[in-house]
Structures are given as structure tokens and as C-alpha cells.
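For this view, one protein chain was removed and the others were kept in their places.
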Amino acid sequence: MLIVLTTDVTPQAQKAVEDRVRELGFTPHAIEGAGRTAIGITGNKGPVDPGHFRLMEGVADCIPVTAPYKLVSREVKHEDTVVDVAGVPIGGREIVVMAGPCAVESEQQILAAARGVRKSGASLLRGGAFKPRTSPYDFQGLRQKGLELLEKARGETGLKVVTEVKDTETLPLVAESADLLQIGARNMQNFSLLEAVGDLRKPVLLKRGMSSTIKELLMAAEYIVSRGNKQVILCERGIRTFETMTRNTLDLNAVPMLKAHSHLPVVVDPSHGIGIRSAVLPMARAAIAAGADGLIIEVHPDPDRALSDGMQSLDLPRFEVLMREIEKIASAVGRSLHRITA
Amino acid sequence: MLIVLTTDVTPQAQKAVEDRVRELGFTPHAIEGAGRTAIGITGNKGPVDPGHFRLMEGVADCIPVTAPYKLVSREVKHEDTVVDVAGVPIGGREIVVMAGPCAVESEQQILAAARGVRKSGASLLRGGAFKPRTSPYDFQGLRQKGLELLEKARGETGLKVVTEVKDTETLPLVAESADLLQIGARNMQNFSLLEAVGDLRKPVLLKRGMSSTIKELLMAAEYIVSRGNKQVILCERGIRTFETMTRNTLDLNAVPMLKAHSHLPVVVDPSHGIGIRSAVLPMARAAIAAGADGLIIEVHPDPDRALSDGMQSLDLPRFEVLMREIEKIASAVGRSLHRITA
Amino acid sequence: MLIVLTTDVTPQAQKAVEDRVRELGFTPHAIEGAGRTAIGITGNKGPVDPGHFRLMEGVADCIPVTAPYKLVSREVKHEDTVVDVAGVPIGGREIVVMAGPCAVESEQQILAAARGVRKSGASLLRGGAFKPRTSPYDFQGLRQKGLELLEKARGETGLKVVTEVKDTETLPLVAESADLLQIGARNMQNFSLLEAVGDLRKPVLLKRGMSSTIKELLMAAEYIVSRGNKQVILCERGIRTFETMTRNTLDLNAVPMLKAHSHLPVVVDPSHGIGIRSAVLPMARAAIAAGADGLIIEVHPDPDRALSDGMQSLDLPRFEVLMREIEKIASAVGRSLHRITA
Partner (left out) sequence: MLIVLTTDVTPQAQKAVEDRVRELGFTPHAIEGAGRTAIGITGNKGPVDPGHFRLMEGVADCIPVTAPYKLVSREVKHEDTVVDVAGVPIGGREIVVMAGPCAVESEQQILAAARGVRKSGASLLRGGAFKPRTSPYDFQGLRQKGLELLEKARGETGLKVVTEVKDTETLPLVAESADLLQIGARNMQNFSLLEAVGDLRKPVLLKRGMSSTIKELLMAAEYIVSRGNKQVILCERGIRTFETMTRNTLDLNAVPMLKAHSHLPVVVDPSHGIGIRSAVLPMARAAIAAGADGLIIEVHPDPDRALSDGMQSLDLPRFEVLMREIEKIASAVGRSLHRITA
């Protein structure tokens, strides 16, 4: 950080600023100009809170010079990170599609979904076993039984499994079962959960909070990576705005911004993002065109009977169409679809 | 509108509701159910304000059954509208690209821009002559001189001209000169201006207000169309959200939603939408992938010296790259780029 | 503005920056430090667009050092401005209440409203004659007839009149009739209209746009004041957020912020701000407690039959209660209610 002093700063005030820097354990470096002086700070491991200085006498401005995130930053690591999800590489040249129902509802449902999305070219099966719901009265998922059904579907189809981890209590159970651990939007700043998955060595899909800035998403990823787990995939899934015609506002601007500022892979969830079945396809195309490394799509063998999020789920024929269209866009941007080998 | 009555409504209260409908000049139709009664309304030309009834005794709910916009609605006209801008069709199978500087600054600048974008395949030249600016101290445009320079560029290159009309006072001047009249985001609900362009028979590019809902954009278009001018093109240019890393949040969700609800063409302005030069290309690709009928792109022969919006303007080589990439996406969605014939 | 150069800037790059400053007509002042150099700019009348420099070689950052607004700033003028509205002082120790219906609907309605609000202690009568409406099919006001009815009510009650001016075409008509010209939220950045009222010498009530920042509101006021009309009153009336339970989000935070940054009076419109009749009273109290200089309240003699905004209008007995409650809060913050003398 650079502390810009006022032009009329007194020597005492300048000294007080420098002393304060030292008190915090850092080293002040006075950069004296003709008209005014600035104080540079070194010795800090992370960003320094400008609040320490902003109200001190003689301080005109505090300019941060390092991003508050480091390990996830592209400044620190230039090359794209490719996350290996049980053999499926995410973040490389190939686009990876994850698909399946919002929630695991029954053996029949999840197997039908898995076979269908496998056939159309998905590489991962999504499906919630532990569901965080806004109302305490809504369906909360099949829990352990749901995990078992996902494993069964994986065994039969070869699809890898991504499923949400809702809290630290059930993390061991979910981590044992899933290939990719999803942190939901509402938990993006559940720092205890971030630390807990940071202590594992299992890939994590981190969804952006519905009113989190792009920078906050990167800070949340930094929590995980700073604990040693470097296998983090970022996920844009729609933000909250004033618009009411769509469920959320899928913020595709986040895709080029995340790719510019971070080396981590970026996937997009158009199903939650726009929340309207007929609009999932164009938004999925747009996500790939914007540079996303993958998609996560809600697919249900019988969407009108889904226990949750049926209005935004595709049926299997629509998903088949989506995959063909996505393939064309991938090709137009010089990429291709990943397909798992039986 | 359907007025749903409470189950315990008295005959007097129901009569009062029906009388109120008649007072407003409409006809009430009681739809009596076993458990409760609803009152349908006919005879209204536009939507009825539920505020007339919501607080009346015996009224449980008011359910709108017709969209508040009619003429611009796809329910009313199924086929896509193709707007003819001096021979350039917008809204058909072909993607149309409009490009040029934020503001006309000089003859040399606008001619260099026009020649460059023409060469890369743009069909329309954009450039502001009358500039609405947040600060009274900012550059307000070359005004009439700017229009003359745009005409000169059109004469030399064959590009059609789109430029902003800022107020009713200068509308005659701008309308005489431009091929396509742009209504800026800040004027989207300047109803007097909407009515004035509605009285012309000149194509209009209507930009979404920075905090306008999709429905409000359609209502603003309805203002124009209801005066007889059916040549309206809708433009998504970014909305205001909490995100600060991007200038605005380009809302590509608006593209499929507008196409679903209206027959009017939709173009996207990724330059203002995201406001960061390096991200204009991916967002332009995404816009076409989402189903947009065209793009409006800021291009400046020397962006670092632009008098406004330089940070989001492409130089000519970058624009050339963008056009080639857009062409691939257009092809992937079964469309092609429009090119003007010399 | 201060242009901070990178530590490794070349002499050529520094010279290019300085030349660019001169090209823009300003004077560069190099402030050389031990570690890095900054370039100060003088000679500019308003703020300089950082976009001119931010992408130049050798530029690390551009720090604005002057607020973009000047004439409305408290830095420039320390003492509160008191606007004289036909004898009613707004911005002094006394709280001023403006009240009346959303729209003038009939002679009987406006006279009943005027007599009622006068009796309860209002000083100004509000009432729309020219109504900007989201839908072209909604009631647009009685226009000239509405102005005549307002004048009649003024003649009878002594209340001063505030009414909205919708466009430059009808400005002369409205300006002749009204004591205080209201610029509505949708017109806050209608710069041509701002300039036109800036050329008058008539008090202006400038409403904050529904998604305008506090700074943009001050810039809009600067447009008016920079044309010579210093009689501007700022009005907070609710911003657009994700919340749907209230019509808008009345942003009372704007009150202390505007008072801190500007010398202009601030009034609050809780009726549009929250949009729910039963919540107008607590929000009106809160506005005064936050430091507002006045209120503008929708009052209708028969709100359930109002042609617009009935759901948020108070009837006369509720307004009488509000005035008594406001008086107590005014007293608690060391102020009192202004009352016009017959």
C-alpha cells in the first residue's frame, strides 16, 4: 500500500504515520516528492487495511498496490491451472459439461438422468444429496441415501460425481463419495467450511455468492488455496439484481474478468443463472463463447415432476440439442468437448 | 385483470368492486366458483392499475392477465420484425455490426474510423455528435459539425450512420442526418422524446436504461410504436449492479428474454456493457451466441487519445480480429454477417 | 488529478504523459519522489478524465484530487443554502412539508386536498399536472387544466405550489405557474432539461434518479447551478434494489451524505420511497431524524379512488397524525415545523 500524505503534512504527523506502520510490524519507506510525500509499506504478507491510516492527520489517500488475493492471482501464476477431477481435466483446451438433476430423488430418477446425460456427452453427473433450502419446510434432500445413489450411477455410467457439501459435519461423508465437492452460493463466505475443504486434497467447485463481487469470489478461493488445496474451480451462477423477469442475472462478464485475474478454471451454471428452461440453451452457448471452461446444467428425466427447480431443468432431448449446439460454439472458439472414455 | 375476491366477501362489497370497474369505463364479469368468486375485466385498452382495487373490501388479489405492452409483444405479432436501416436489414438472418468512436472528434478521426470499420465488415458507423455527459464540464460533442462529419464519412464509405439524439430540440437536425436514431440509456424514459421519435418514420435504436427492467424497456418501445413508428431496435448495454470491477453488468440474459417476449430486433453494446477493452471481444462473441441480431462496438483509430470512453474502445486491428471471431460464432448459430455492397 | 508513474518509467514515457497533459490544454507538474514520480495537473476547470492517461506506458495510477462537482460542494461554500420558495425558506432551521395528491384529478379533489393539508400544517401543495408514466396507456395528467387548478388552490389556501416539469416544451407553461419546479427521478439526467431550468431563476426540486448514485445527483445539481440558478433543493425518493416487498428502497443514508458533501437543502419523499401507505409515517419520522430539511408526502382526500399511486397515499386524517408526529421529531432534533401565515 502507498500512503499519500497531504502537501501540508507536518514532520510530526509524517512520523506518526511511519511509527504506526512499524507498530503493525511492517516497514515504512518514505518516497519524497517535490510537492508531496508518499509512504510505501513492505513486510506485509497480505494487504494492509487502509483503515489504519486513512483518518490519521496528514494522510491524503491510501492506494492499494497489491491485489488482496495472491495465490489464486494470475500475476503470481501465469499459466492456466488444470484441475484433475478423477481423470477429467477442467481448465484445459477441452470444455467439460456437468449435468443432472437439482436433487437426487430416487434410484430410477438418478439412473435415468445419468444414462441420458452420459449418452449426450456429459462428463460429470450433478445431483444434490444434501440441499440447503430457503424454507425449513422444503425438501432437504435424500442425504446419505442420495450419495449412495450417485455412487451407483457413477458405477454404471463412468460419470464422475459433483455434489454439494452443505456443512462441516457432513463433509467427511460427502468427501468420501464425491469426485468434486461443490460449495454452494450461500456458503461462499462460510469461512469455516472453506477452511475445512482447504484442508482436503479433493477438487472443489466454488460457486459465486448471489451478491458477491468477483473480487470476493477470488478471496473465498484464496481461503481454500491458502490451506493447501490448489484444486479449485470457480463457478458463475447468477447474481441478484433489480431484474425480476429472470430468476437471477447470469453475469457472463465474470468469465473474462475471472480468466484475466486468476489462473483457476471457470465454469458457468446457466440453469440457476437465468432460471427459465427455454433460455438455458442460449445462455449456455454464450458462456462458452465468453470463454468458460465448462458448464453445469440441470437435467431431469421428467422436469415437470421435479421436487425442486423443475422450471429451469431440461429434459433429456433438450439436453441432447444443447450438447450439439455447445459443440459448435466450442469449435468456433478453438476448443472441443471433453468426452469420457468408457 | 382478474380480481380474486375473499371467500367471505359480502354481496355489497362485491357490488362495490363491480361498480368501481364500471366507473372506470370497463365491464366486470363475475366468475363465480364454489369457494370464491373472481371478477374479470374487459373493455380496457391497456392494463388496468390494480391499485384501484387492491385495498377495497373483499378483494384478495389482483392478477394481471395481459402484458402491459401490446404492440411490441410477440403474442400480438409472431414473426420477427426486420427493421430496414437505409437498406441494411436488422433482425433477419444476418448479423449487423455498427462500429465507430464514442464521440466524433475531428474529420481525420472519424474518417479513419469509418474506413477502418468498413474494411473489417461493419455496416453502420456510430459516433456521437451530441453527447449527454454526467458532468457539465465534460466534452459535450461537436454538435452540428459532428453530424456533418458523419455525413461526409457516409458519403465516402457507404456506411449508414447511427448517432444519438439527445433532446427534442435537436431531433429535427439529427433526424435529417442520421439513418438510425439512437435513444441513449439516460433517455429511455424521457417520454416526450420517445413520443417525438414515435411521430417520425425513421428507425430508432432504443438503449435500455441502466437500471431499467426488461419490461420497462418494452414499455418504452411501446411508447414509440404506439405513435406509429414501428421501426424500433432494442439495445442491451449493461445494467447497474453492485459489481465494481466492470463498468456495468452487461445483461445477456436480456437477449433471449427480449426475443421471447417481443418481435423487435435486439442488438448488444458490449463496449459500454463491460467497459474494459480486453473483455469486449469475448462479450461480443457471447452476445451473438445468446441470439443477438447485431452489435454496436466502440472503435477508435487511437483509443488512448479518445476524448471519452477510451478505456473501452478497440483500435482498428483489434476490431478486425473481433469481426473474424464474430463471423465464426454467427456461423455456429446458423447465421452470417451482413456486409454492405459498395 | 495526480498521475502516479511506475517506478521503472522511462524518460520518454514520462515526457509523453506530460505532452498529453499539455495537448489537453493543461499544465503538468512533475512531483519527483525518491522511488517514483507523480504528475500533477493544473489549469483544468473541471475534473480530468483519467481515461486519457490510464493506459499510457509508465502510468501506474490516476488519483482524482478534486470532487467532480464544485459549485454545489460544501468545500466551496460552507454555509447551508436556504432556498426561498415564494417566501417559504427551505434549508434553514425549520422543516417544510409539501403535500398533496400524486396527480391533479379534478377541482373538487385538489381543493379538498389543499384545504386539508393546509389545515394540518403543510406549506406547499404538490400535485402533478404533466405526468411521466411508464406505460403510454396510463393517465398522463390534466396538463394545462391541472396547472390552473393548482393556481386556484393556491389562491384559496395560500399554499405554494410544487409541480413536475416533464420536458422543455412545457417548461415555460409550468414555470409561469409553479413556485417550485420539480424534476422527476426519470429526468435527473435529462441534461437538456437541467440546462433549461438552470437558465431560469426559479427554485428547482431535483429528485434523485432511481439508480443514481449520490455523486450523480450532485453532478446533476451542478448542471443547474453552473447555469446560474442557485436555488436547487435535492430530493431523496427511493432507489432501486433487489428488495421486492417495498416499491423502492428509500435511502435515508443519502441524507447525512448529501448534507456532508453539499450546502444544498435536502428533502425526502417517503411516499414514493417505500410505496406502502402504512409505512409512510415511520419513514417520514426517520427522514427528519436523519436530518432532512423537509418532506414531500402524497395525500389524497380519497386514496382508494386515486387515479395513480393510491396505495401509497395518505388520507387527510392520517396526514394530520403524521404532522403531529413529525413535529415531535423535529423538536427532538432541535428544529420546528414551518407554518405559512395566512
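Per-chain residue numbering starts at 1, and chain names A, B and C are given in the order in which the chains are listed.
Definition applied: a contact is a pair of C-beta atoms (placed from the backbone, for glycine too) under 8 Å apart; a residue touches a chain by one contact, two chains touch by 3 or more.
Computed from a predicted model, the values in this text were never measured in an experiment.
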- Contact partner of the left-out chain, one of A:K152, A:R240, A:R318 or A:R339: A:R240
- Determine and list the subunit B residues touching the chain excluded from the picture. 2, 4, 29-38, 40, 60-61, 63, 211, 240-242, 244
- Residue positions on subunit A contacting the omitted chain are 20, 45-47, 49, 51-52, 54-56, 68-69, 132-138, 166-169, 186-187, 189-193, 210-211, 216, 219, 222-223, 226, 240, 303-311
- Task: Could you list which residues of subunit C touch the chain missing from the display?
- Result: 211, 213-215, 239, 241-246, 249-253, 255-257, 260, 273-274, 276, 278-279, 282-283, 285-291, 325, 328-329, 331-333
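In this text, only the chains that are shown with their structure count from here on.
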- Note on the structure: Chain-centre distance (mean CA atoms) for subunit A and subunit B, in whole Å, is 32
- Task: Please report how many Å separate the Cα centroid of subunit A from that of subunit C, as a whole number.
- Result: 40
- CA centroid of subunit B to CA centroid of subunit C, Å: 27
- Residue numbers in subunit A touching two or more further chains are 211, 241-242, 244
